[in-house]
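With one protein chain removed, the remaining protein chains of the complex are shown where they sit.
Chains here go by letter, A and B, matching the order in which they are written, and residues are numbered from 1 within each.
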C-alpha cells in the first residue's frame, strides 16, 4: 500500500492542512479504531467528541473550527475527500484475471469482448453480447440476447433474463435478478392469467445493483434504471418503472410498476412507492415511507402514508400522544356538557314564574 | 409475429368493434408509445386522456362511452381481453430446447420425465422426480426426493430443499429459495436451539413464485402455496403457513409462520402478517399493512396495525392533522378552564352574603 504525507493528500483532494503536514498516512480507519498511520474522517457530528480521544494520525473535516490536537485535512466536501483518499490508498476491489474459463458455458452465438474474465460455471446464452473488460463471476447467468456494455462486473449467482440491456461500468451484486417477468396477471372468473411481459430491463451506465435485488421486466415498456443510480440490497422494482439518473435507493425499497422517478432522488430503506405515480426530481423519501401519490420536484416526504417531511416529522411523532389526547377530549366533553347544562338552566331561568 | 385485423381480435376475445374493424394489428403497446399496427388498452382511468393523442391503431376498452377517433375493441373485461391478445400476438417466453445437458448433474436415482430441458450446472439430487416437459435452468438445485410435476419452469439459481413437492405448470423465478428450514428455535438459558423442521413445502398447480422469494419448510406441518396463487419478488413465507388457492401476494410481502390464508386474497406490497392467525377468503390487505389479528371473509384492511379499509383510509390519512388537533385540544382546555372558573364564580355568587 502506498504511503502519503498529509500534505500530499491535501493537495490531492484540493484541501488544506491544519497541523503537521508531514505525518505519514498509510490507510484509513474510523475515529474509534484508527491508530498511527491512519487517516480518519468526521462528517457526522455524532462522532465529534471522538476527536478528543482518537489516535488517528490525521482527520478529514469540513471546517477548521473543531478543537483537537490531531492534524486536520480541511476539505470543502470532507466525505468526497474521504472517498478520494480511500480510492488512492486502498483502491477498489482487485479482480483475479481468470480469462475465459473452460468450465464456463458460452454459447457459440454469444460475443464476448476483449479482456473479459468469465469464471467457472457462468453461463452466457445464445446471442448474448458482453463488451470489453467485463468480469462475470461463477454461476452468473446471462440470458439470450442480453447486451452488456464495457467494464461491467456481474457477481456470482446473478441472473439476467433474456433481452435485457446493461450499460457500461455497471455492477450487479450477487444473487440479484434482472428481468424476471413483471407481476402482471389478468384475473377473470377467479383465475389469474399470466400476461406475457414483452418489455425488458435497461440498466444504464454506472449503475450499481445491490445483492438479492429483483428488477422486473416491463409488460410493454422497458423497466429502466437511470444512469449513475445506485440500488441497495433486496430492492424490488416493478414492471415498466423508470428510475431516473443518479438516484439512491437504499436496501429493501420497493417501487411498484409503471411509476416514474426523476433524477437525484433519495429513497430511504424499506420505503414503498405505489404503481402508476410520478416522483419528481431531487425528491427525498424517508425510510419506511409509504408513497401513494405523485410527489413534486424537490419535495421531502416521510411516513406511511407519506406527507411533507416538516409536517410529517411532527405528526408521526405525535402518535404517541393519542391516548392522552383521547382522554383530554373525553374530559373536555364532560366539562362542556356540564357547562352547556348549566347554561341551559341559566337560559331557562327567566322563564320561571 | 402474426397479424390480425381488429375484427378478428374482437371475435377472438368475444368483444365488439367500434370503428374500422379492418385495421391490421401486429403487436401491443401502451397508449403513450403505440404506433401504427399496435393495439393498446385502457383500464386505468388515469390514462384516459391519452386516448386523444395515442397513435395506436386500436384500443381495448371496457365501455364505448369514451370519445376518441381511434378504433375501439369493446370487451366486458378489457384487461382479460388484453391478456388474451398479448398471448395471441406475442405468446409466452420461448425456451430453448437444450435437452439434458451433459454439464448438468443428475443423480442416478433421480427420475426425469419426457421432453425435459435441463441446463448446464443444474443439479438434480438423489430420489428427485421431475415430471414431463419441465425446464430447469442453469445452477438451479433440486434437492433430494423433491417432486416436480409436469410443465414446470425452474429459473436459474433457484434452490429447492429436500422433499418439497411442486405441482404442475409451476414457475419459480430466479434466486428463489423453497424449503429452507423454518425460523424455529427454542430459547433456553439465553441460547437458541434449532428445532428440526420436518415439514416440507408444497406448491400446488399453476403457482408462480417471484424472484428471490424465501418459503420456509414447516416445523411439523407442511407450508402450502395453494393452486393458482402468485407471489411477487422477495416474498417471505413462514413455516407451516398455508396460502390458499388463487391468492396474489405482491412483492416483499411477509407472512409469518402457522398462519392460514383462504382463497382469492390479495396482499399489497410490503404488507406483513403475523403468525398463528387466520385470514379468510377474498380478503384484501393494503400495501405495507401490518395484520396482527385474524381477518374475516371478504374484509378489506389496511394500515399498521391493519383496520377496516373504509375506516383506515380516513384514519391513517388524518395522522397529518395531529399537530393541529393537539393544539386545538390545548386551546379548548384553556377556554374551558376559563369558562369553568367563571361558572364557579357564578355558582358561588348566591352563596355570597
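Here is the rule we use: contacts are C-beta pairs under 8 Å (C-beta built on N, C-alpha and C of every residue); 3 or more make two chains touch, one makes a residue touch a chain.
On a predicted model such as this, the values are computed, not experimentally measured, just so you know.
**Q** Which residue from A:139, A:178, A:203 or A:261 sits in contact with the chain not drawn here?
**A** Checking the options A:139, A:178, A:203 or A:261, the one contacting the hidden chain is A:139.
**Q** Thinking of the whole complex, not just what is shown, which of B:78, B:167 or B:214 touches the missing chain?
**A** Of these options, the touching residue for the absent chain is B:214.
**Q** I'm checking contacts with the chain that's been left out. Which of A:100, A:248, A:278 or A:309 qualifies?
**A** Residue touching the absent chain, from the options given: A:248.
**Q** In the complete complex, the non-displayed chain touches which residues of subunit B?
**A** Output for subunit B: 105, 121, 123, 125-126, 139, 141, 144, 157, 159, 161-162, 175-177, 180-181, 183, 185-188, 190-196, 198, 212-214, 216, 219-221, 234, 236, 238, 252, 254, 256, 270, 272, 274, 276, 290, 292, 303-305, 307, 311-312, 314-316, 318-319, 321-322, 325, 328-329, 332, 335-336, 339, 342.
**Q** Can you name the residues of subunit A that touch the chain not displayed here?
**A** 27-30, 33, 44, 46, 77, 79-80, 82-83, 86-87, 90-93, 96, 103, 119-121, 137-139, 155-157, 173-175, 208, 210-212, 228, 230, 232-234, 246, 248, 250-252, 264, 269-270, 287-288, 304, 316-317, 319-323, 325-326, 329, 332-333, 336, 339-340, 343, 346
Quick note on the criterion: only the chains that are shown with their structure count from here on.
**Q** Which integer distance in Å separates the CA centroid of subunit A from that of subunit B?
**A** 24
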